[in-house]
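All protein chains but one are shown at their positions in the complex.
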Amino acid sequence: MEHSLSNDALREWYRERGFGGRVGFGQSPALLVIDIARGWLDPSTSIGSDQKDMLENILAVLRAARSADVPVIFTTMGGLGDSDEVFDLKLPGSAADVRNPELMQLEPILERSPSEPVLVKPRQSAFFGTRLVGQLIGLGVDTAIVVGSSTSGCIRSTCEDAFNNNLRVIVPREAVGDRSVSAHEANLFDIDNRFGDVMPVGEVLGWLAARQTSGGGAGDG
Amino acid sequence: MEHSLSNDALREWYRERGFGGRVGFGQSPALLVIDIARGWLDPSTSIGSDQKDMLENILAVLRAARSADVPVIFTTMGGLGDSDEVFDLKLPGSAADVRNPELMQLEPILERSPSEPVLVKPRQSAFFGTRLVGQLIGLGVDTAIVVGSSTSGCIRSTCEDAFNNNLRVIVPREAVGDRSVSAHEANLFDIDNRFGDVMPVGEVLGWLAARQTSGGGAGDG
Amino acid sequence: MEHSLSNDALREWYRERGFGGRVGFGQSPALLVIDIARGWLDPSTSIGSDQKDMLENILAVLRAARSADVPVIFTTMGGLGDSDEVFDLKLPGSAADVRNPELMQLEPILERSPSEPVLVKPRQSAFFGTRLVGQLIGLGVDTAIVVGSSTSGCIRSTCEDAFNNNLRVIVPREAVGDRSVSAHEANLFDIDNRFGDVMPVGEVLGWLAARQTSGGGAGDG
Partner (left out) sequence: MEHSLSNDALREWYRERGFGGRVGFGQSPALLVIDIARGWLDPSTSIGSDQKDMLENILAVLRAARSADVPVIFTTMGGLGDSDEVFDLKLPGSAADVRNPELMQLEPILERSPSEPVLVKPRQSAFFGTRLVGQLIGLGVDTAIVVGSSTSGCIRSTCEDAFNNNLRVIVPREAVGDRSVSAHEANLFDIDNRFGDVMPVGEVLGWLAARQTSGGGAGDG
């Protein structure tokens, strides 16, 4: 191990070794809105913290996606049971919150339409134990725009599984959040170097607006 | 976001909120040896760094596992092709190394026996695009001891997918490694709080030795 | 192709070539109750037929499993949306029924307890797009007893995926059903030769009763 690599040095080292290339937008995106439910937004729960700025940015991306006819898929968590002893042991606080259906309801401010699916996932990644990969194939998607929380948990895991499945991953930096700024930054760094392009939310909004004006990409043909 | 949470504060915050519980060993472990091939151990490649201490510790765990009749499964990477444009764009250095079969050969010092499987994985997690989960069910495994490299990449991802599948995850701290000590520590922190128990390698060696003496656990019946 | 192979000849041919061996019960079973909802039991729907005898046998197996502390998992179908155009084109009748939540409600006569999970699957196999494999690992299961409907659809597919994951598959013949006796028999033949042991329901009830008396198998320790 190179014992002295600081974050800046690691960034440089990654650049030299060919990590962190740019993937860019494809032709047919979907928007994944991860775990925007009361449990994660209420600082009084085990899993929650104050995420008001993030929520504003998510709503902006959501409006832009809907205007550009980009399909939207929501997630929350649930379905824990007798088989989840390992989860209960490792994450007793989260386990209690996830078992509370009230905390797992999507925020009403998202104004989900009935045609926008909500996946109930048992773990962090939106792909694990769900039908998401088949849904994305059915929609002809090649790009996943990922927003929501938490950067160091469900966001990172979802980005990794999207990347694993050869989707282009885009993360609007101000539309994901975490309870800790250090965990937030460390995981944005890993995501950008390994799984997808982290960029300012304005850049994503601009791309969606251009797509709307032009009448959509190849996926809308 | 609680903008001022340092790592120590986050550790405390996690403890209060019920992250990082202890899972412990189950009754029927397997040892997963992740990506101990020349590419990751040779500092002159894109993906490699000097990992001599880690390798010594892996060999110790490997000897103890074999003595205790714990099944061993190895991984390396490979199989990239025309479908992997996204991987090529994001990780051009890794992509070149993974396409070089010589760099992906397991280290001979591991002395793999023909009955110990080697999985060729296309991405970081040993579970993605492989048959590992079925193999673990077929072996009646309830615990995954994970060693190898890199902590911030394949180790973290493999631990997460093992946890997702309700396996007890054990990481002997000195038997995993990374090219950066900061990435190593940050990801051990996340693994320990979210996916599995990080512990001194001596504790794992002790448990395996006790298992050997007692003639194995329930899985050997 | 051996153009003249009748079913009897194929049975003989399979035996000679080493198909259709016996797998037997393991030590730690789960009972999978597949798609016992109104849609499949009501002859007036697209997917339904009269299955009264099958239902009686399922209830007997269910009682025996609960008495022997064998975990029970139910499935139904649901969650179709805009991404399911291929399903809508190939199976328009089923698609309409599956989109009708009333038809997808489990039969009340099953008396599901809240601790018995119900998985909402998007396709035939209980493993596809669900978290079933992780649940079975979490429960330490090595054997899947499969009952429900339809033999030529969801039952066959579920048996195949259970077999793929190295689970021992047991099918009590009179506790699975199909709208067509020819499709029922043809698929029981394939299941028995390729995926699991098809046996009289009485044999399964006897094994469960013996397990109850003995205080359960190794999985209960």
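Labels A, B and C are assigned to the chains in the order they are written; within every chain, residues are numbered from 1.
We take it that a contact is a pair of C-beta atoms (placed from the backbone, for glycine too) under 8 Å apart; a residue touches a chain by one contact, two chains touch by 3 or more.
If you're wondering where the values come from, they're calculated on a predicted model, not measured in any experiment.
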*asked:* One chain is left out of this view; which of B:Asn100, B:Gln135 or B:Gln212 touches it in the full complex?
replied: B:Gln135
*Which one touches the absent chain: C:Pro29, C:Gly129 or C:Gly148?*
C:Gly129
_Missing-partner contacts on chain B, residue numbers_ = 71, 79, 81-86, 115, 117, 122, 128-131, 134-139
*Write the list of chain A residues that the hidden chain touches.*
133-138, 140, 142, 164-167, 218, 221
*Which chain C residues touch the hidden chain?*
1-7, 9-10, 13, 17-24, 46-47, 49-51, 53-54, 83-87, 89-96, 122-125, 128-129, 152-153, 157, 160-161, 163-164, 166-168, 177-184, 186, 190, 194-196
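Basically, only the chains that are shown with their structure count from here on.
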*List, in ascending order, every residue of chain B touching at least 2 other chains.*
164, 166-167
